[in-house]
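Missing here is one protein chain; the remaining ones are kept as they sit in the complex.
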Amino acid sequence: MQIGRRKNLKRAGATVAAALAAGLVRPRDVRAAWNKDAFGQKTLADALKSLNAATAADSKDILIDAPQIAENGAVVPVEITSNLPATKSIVVLIEKNPFPLAAKFDFLEGAVPFVKVNVKVGESSNVRVLAEAGGKYYVALKEVKVTIGGCGG
Amino acid sequence: MADPMKIRAGLKGDVADVRVLMNHPMETGQRKDSSGNLIPVHFIQEITVKLNGKSVIEAQVSQAVSRNPVFSFRVKGAKAGDRLEISWLDNKGDRNSTETALA
Amino acid sequence: MRRLAIPGAVVLLAACASLPVGEPPALSEQDLIEIHAVLKRDFHTRGIATMARLEPDAVQRACNLHHDHPPAELAKTLEAAQLKAIPFPAAGLMGDWRNGQKLAQSGIGMQWSDKPGSASGGSCYNCHELSPQEQSFGTLGPSLRGFGKTRGSGAEMQRYVFGKIYNAKAYNLCSQMPRMGHSGTLTEQQIKDLVAYLLEPGSPVNQ
Partner (left out) sequence: MSFARWIPAGLLAGACLAATAQDARKEIEKYQQMIADSSPVELFELEGEALWKKRQGAKNVSLEGCDLGLGAGALKGAYAQLPRYFSDADRVMDLETRLLHCMTTLQGRSREEATKRVFGNEDRLSEMEYLSAYIAAQSRGVPMAPGTSHPREKAAFELGRKTYFYRGGAWDFSCASCHGEAGKRIRMQELPQLFKPEYARPVVATWPAYRVSNSQFKTMQWRINNCFQQMRYPEPGYASDITVALAMFLTATGAGEPYRGPGTKR
């Protein structure tokens, strides 16, 4: 966690400095930058490690609505609700994608821990959802099968 | 026409149901164009939802989000007339934002 | 506002017109002439898809005029002529089923987007079930699963399968199956490879 954080802060600092120099952002827009390390991991285990979420307890309070069979992997709608009290963030991983980490949503004061997003699923895979609450990660899975349709080769 | 973005927001009690549509190719960097050349990776990385200027949701996403992204969010403690602003930043440093007043 | 979009009124309007909705038409000689003229006027050559493709032959004419059910005598005569025109190879009709499998999977070829001279696929899976390993198959044609196993793979069967792929109309005049050899879609060697894919005991089709 510590290492990951320091890395991120460092990177964020550099990005921000460059952006400020270029006049791209106003100072109040500055915040935690894109987690390059976690998004760059190529296996589920490494992505979880980078997120410091290698251990997470199964939870029935994380609801995932996604099609069991998606006709096209380019667009797979996933709807997630966390009923865990004080959910701080929701993380979406597509286990078999080349880069498993797909998205991380941080819910600040006022937000409902709910999100619906369309993701790409390269092949039939588990969609793994983590919810961060009370300083711990919880996990739920949903399998999505990807098929194809169409003609003409 | 700069890439449009569209917010659709409805109030249910004090919860704002927000749907946002973004125009973006979300290129994975692994797709080829018609001449067989790889199309460079190009995707939205960060999304911020603000209510009356205050961040309520901050998202980081990857190229695994589908082309022309559509997100749905819910924000508590909202009322008619509140200003909802959504912005994104992509890996090339391009950004876009749009806002709407809740009704 | 010439017409108000009042749902009920509009529906009524559509119903009053009493067009022959849902009914396949019978095509007359005159209809064929008119449609051909319209096609000649409204279509254009693009890439390899030339206007010559719009010239109907005796088979298309007969099937159009008789709604795919030509009188037996006419069908027999035309089928015989189609059969006679098939250039059966002297021997060795069994090609390589592995190539055949690739051809069966591929649906490319003969479209205006295809490059001149590029090889076509057989489009087999678009309409037929073949190997049990391929679940994404069409149902426009009959299942050919286990074809060689149930029908045998002797010389007669090889000849039949070659001929059927080359020109399905030689066996059933108004079959919906394209004449893959006759139309110039597949080469002799490609058809041999498909014969092997259907008949070879080692082919996935016969597992």
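Letters are used for the chains, namely A, B and C, taken in the order the chains are written, and counting of residues starts over at 1 for each.
Note that in this section contacts are C-beta pairs under 8 Å (C-beta built on N, C-alpha and C of every residue); 3 or more make two chains touch, one makes a residue touch a chain.
Since we're looking at a predicted model, the values are computed, not measured.
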Query = Which shown chains does the hidden chain touch?
reply = A, B, C
Remark   = Given C:Arg145, C:Lys164 or C:Arg179, the correct residue touching the omitted chain is C:Arg179
Inquiry  = Could you pull out which residues of chain C are in touch with the chain that's been left out?
reply    = 1-3, 5, 7, 10-11, 13-17, 19-25, 27, 31-32, 34-35, 38-39, 41-46, 49-51, 53-54, 56, 59-60, 63-64, 67, 105, 110-113, 125-127, 134-140, 169, 176, 178-179, 183-185
Query = Going by the touch rule given at the top, which residues of chain A touch the chain that is not shown?
reply = 42, 65-75, 77, 79, 96-98, 116, 118, 120-124, 145-152
Task = Write the list of chain B residues that the hidden chain touches.
result = 1, 4-6, 8, 19, 21-23, 25, 28, 30-31, 66-70, 72
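The rule is short, and it goes like this: only the chains that are shown with their structure count from here on.
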Message = Taking the mean of the CA coordinates per chain, how far is chain A from chain B in Å?
response = 15
Request  = Among the residues of chain C, pick out those that touch two or more other chains and give their numbers.
outcome  = none
Ask   = What part of chain A is in contact with chain B in the complex they form?
value = 19, 22, 24, 29, 31-35, 39, 74-76, 79, 94, 97-99, 101-112, 114-120
Request  = Spell out the residues on chain B that touch chain A in their complex, using ranges where they run on.
outcome  = 15, 28, 30, 45-46, 48-49, 51, 54-67, 69-78, 87, 91, 93, 95
